[in-house]
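Every protein chain except one is present and positioned as in the full complex.
Letters A, B and C mark the chains in the order given here, with residues in each chain numbered from 1 onward.
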Amino acid sequence: MPKYAVILGNLGNTCDRFLSSGYKDQPSKEEMIRQAADISGVEGVELVGTWDVTKDNVEEIGGLLDKYNLQCVSIIPDHFSQKRWGKGAFTSKMADIRAQALDETVIAAELARTLGCPLINLWPGQDGYDYVFQHDYRESRGWIVDSVSKAAKAFPDIQFSLEYKPKEPRTHSFMARAADTLLVAREVNLPNVGVTIDTGHSLVAGENLAEAAVILSDYGSKLFHMHFNDNYRSWDDDMIVGSVHFAEFVELLFWLKELGYDGWYSMDQYPYREDAQGALRGSVEFLMGVDALLTPAAVEELRDVVSEGDAVRSIAWVRSRLFGR
Amino acid sequence: MPKYAVILGNLGNTCDRFLSSGYKDQPSKEEMIRQAADISGVEGVELVGTWDVTKDNVEEIGGLLDKYNLQCVSIIPDHFSQKRWGKGAFTSKMADIRAQALDETVIAAELARTLGCPLINLWPGQDGYDYVFQHDYRESRGWIVDSVSKAAKAFPDIQFSLEYKPKEPRTHSFMARAADTLLVAREVNLPNVGVTIDTGHSLVAGENLAEAAVILSDYGSKLFHMHFNDNYRSWDDDMIVGSVHFAEFVELLFWLKELGYDGWYSMDQYPYREDAQGALRGSVEFLMGVDALLTPAAVEELRDVVSEGDAVRSIAWVRSRLFGR
Amino acid sequence: MPKYAVILGNLGNTCDRFLSSGYKDQPSKEEMIRQAADISGVEGVELVGTWDVTKDNVEEIGGLLDKYNLQCVSIIPDHFSQKRWGKGAFTSKMADIRAQALDETVIAAELARTLGCPLINLWPGQDGYDYVFQHDYRESRGWIVDSVSKAAKAFPDIQFSLEYKPKEPRTHSFMARAADTLLVAREVNLPNVGVTIDTGHSLVAGENLAEAAVILSDYGSKLFHMHFNDNYRSWDDDMIVGSVHFAEFVELLFWLKELGYDGWYSMDQYPYREDAQGALRGSVEFLMGVDALLTPAAVEELRDVVSEGDAVRSIAWVRSRLFGR
Partner (left out) sequence: MPKYAVILGNLGNTCDRFLSSGYKDQPSKEEMIRQAADISGVEGVELVGTWDVTKDNVEEIGGLLDKYNLQCVSIIPDHFSQKRWGKGAFTSKMADIRAQALDETVIAAELARTLGCPLINLWPGQDGYDYVFQHDYRESRGWIVDSVSKAAKAFPDIQFSLEYKPKEPRTHSFMARAADTLLVAREVNLPNVGVTIDTGHSLVAGENLAEAAVILSDYGSKLFHMHFNDNYRSWDDDMIVGSVHFAEFVELLFWLKELGYDGWYSMDQYPYREDAQGALRGSVEFLMGVDALLTPAAVEELRDVVSEGDAVRSIAWVRSRLFGR
């Protein structure tokens, strides 16, 4: 049985470059936590450092999570929403900023310990570049390896999971795709360093979701965490899961079972103009629906379908589920 | 009730630039016609000029169609598979080739009359360009308008439907998207000239399928014909309908009903490595499944959903059908 | 000789959905106007309603423009940066919001008159949709036509230019591509309503820049305004012109000459992390460099190249300019 979580901030205000004050009003932390707890099936939340949780409010947040019976499943250090990270966090050209990026990671890990949270999800969104001739790629990639190594060595009890994304906010991210991010994780070479698949990022990267999961799992058990959302394949639209794609999510969930993935299924959306709770609930319902299709008998059948590899039959299998037979 | 058809050549051999002799063996015409007729729901076929039907074999083909109880719903003049069209048919820089392209169209229209076929589907695939500075776009677009006008005036009893596609075999086609092709049709300004939507081409063009249908219908009742297939949005993969997308096909079929589209739903695929009949049957089954969802009550409900415009509710509606509740 | 302008806000602070407070500090209006004037070749600015110019500050802004010898070449009504437009301006489901969107346009037109500005550039970025089943496309497109008609009739001395963009901030815009926006302009059917090409939006739409200009010009002299920036073709990166593409800009500028385009070449960038003035200066220098290549002799030569249509020769021509012979 998958365990479902949501990123807490998904329930808050959302903005973009044109409407920087945001499309909505910002609810209180407790209100957002209550709304998360209220989504049937959701047992955990992910928190963003600075935005959601700091040294100052960690006890309060911990209390609220307890009150609403939610686990903190991951903390995402804030390496993206402050002016100081604008030209890079781990890969800033300024040594001082790089040091601060590591500090931010360490603080997040300490907060994680406090909250009994097992995982730090690293998405250093500003670590990339926009134009040619902006980086010595060897040096910059090396800086990421160094900082992740230091943090992961200091907190062997915490998992550090690297979330890749091809672009945005930079036109090119250093950790852009599953395999290049796995190379970083392997370079670090610590058992507590792995990779997060965000399904939307993977679609934008042109990956097949299931194959990305297999690659991470097969070359060293490095699939640590999953973020779910949907999009139109060219941009990280962060939409309700299943609003565009169906077959590929069925295949992904099948393979997550086959690979023995036992991490969380965490929703990561940007419901700019939608009722956020409704949008998250829709995603969880979709995934529960797909999961319900994958009975032991169905899994057995699918193994046979995969082994034969006949697309007419593969798609017939999916179609038969589409319309509920 | 939609009427389903298939492009006959979809049942034949398929090749690409790497395997030019093709992935399969070529069945006989009768075998392909028999296979088309054998797909439950299929009542019509589209034929490609030269490949499938010529002055020499038109009687024989007509006889076979009668024998298997199929209508010829469209003829596609061959403006793409011969060396002479390599640098353009209607837009060749050589006046003689342009004249031949018109001749080919006229021949197709005559064959259509002979077969009682109501529509010529014009897909001049070679009419485009690959590099900058290869065409005077004004002149070339004008040539298309001229030739289409001449053919359509000569055959007022036949519909001429322009099929757009953003690219392939050229890196840029002149008739690339719904709206620019509609501009060509409006320039021609004859009631028997309209536009074909190929769902795969529309996805590659970045269009929303349903909106493309509305645009063609709303600005002058110009939606004449529909080709169906699916893809991953960046290339015309010509896959089984529903193998990638679901929600957008539901929306498209809803709007085709709303717009009163009474043309054919014709399958246009390239099952390179698949059993072709199975691949086409899968598409027809998918579309029939979607059509079955669109009961009068569902249509009424969807009008209300559209009128409200709340994405959470819109997607909940789609999802509720996904799992067959 | 092209006339160059910049959008004033390009010189200000920039933000995105992750760093909503922005990557920079916000200079004063006068400082931005001074910087614009200081870019060699720049003679005009575009202003955004609300952000840059309102009824309250229009005299002051006019005075500053005079002081720095700049023309106001266009005003862009703010249909995107306020919460009330979040679910659409001209196409909001709420009649009151639609009326406000028209008011905003009218106000901008009045400000334009006050400033002696000849053109309103309409970019109703929120007018689109994100998911299927959110809009009655017929109705929504009709609303745009209605509002634009009303504004354009009320201000026959002002040009209203519709700026298309395939997506962002919505996953689908109603005015998405050159040709579908031209259809809107033709539906309005007034001589003072035309279309703006933003080169980045056109690249994302999969268009060839030069052909888009020809289509707008050829089907009714509707190319009213030009915005310049560059990108990697999948997203509106709003980069320095020429940082990614070269040949297509050469072809575009050649065709703008051929078509007799006499509007402005206006820079529209988002130099998130760059010195804004430097980024804009770079674009103007690039375009001036391309323009300098297009001597009368070169234009004559290019007409011959185009007429021949031999890609080897076309690209040899471009290459010979690349390395400065």
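Quick note on the criterion: a contact is a pair of C-beta atoms (placed from the backbone, for glycine too) under 8 Å apart; a residue touches a chain by one contact, two chains touch by 3 or more.
From a predicted model like this one, the values you see are computed outputs, not experimental measurements.
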| item | value |
| --- | --- |
| Touching partners, among the displayed chains, of the absent chain | A, B, C |
| Touch with the omitted chain, as defined above, among C:51, C:68 or C:232 | C:232 |
| Residue touching the undisplayed chain, where the options are A:78, A:104, A:130 or A:198 | A:130 |
| Residues belonging to subunit B that touch the chain removed from view | 14-23, 80-83, 85-87, 125, 130-132, 167-169, 171, 231-232, 234-235, 237, 239-240, 243, 270, 272-273 |
| Touch list for subunit C against the chain that is not drawn | 206, 232-234, 240, 242-248, 273-275, 278-279, 282, 285-286, 289, 292-293, 310-312, 315-316, 318-319, 321-325 |
| Subunit A residues that touch the omitted chain in the full complex | 87, 93, 129-138, 141, 166-167, 172, 176-180, 182-183, 187, 205-208, 210-211, 214-215, 218-219, 247-248, 250-251, 254-255, 302, 305-311, 314-315, 317-318 |
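Just so it is clear, only the chains that are shown with their structure count from here on.
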| item | value |
| --- | --- |
| Touch-based graph of the chains, sorted into line, ring, star, complete or other | complete |
| Same vs different contact residues, subunit A with subunit B, by half of numbers used | same |
| Centre distance in Å when subunit A and subunit C are each reduced to the mean of their C-alpha atoms | 36 |
| Gap in Å, rounded to a whole number, between the CA centres of subunit B and subunit A | 40 |
| Subunit A, residues touching no fewer than two other chains | 232, 234, 240, 243, 273 |
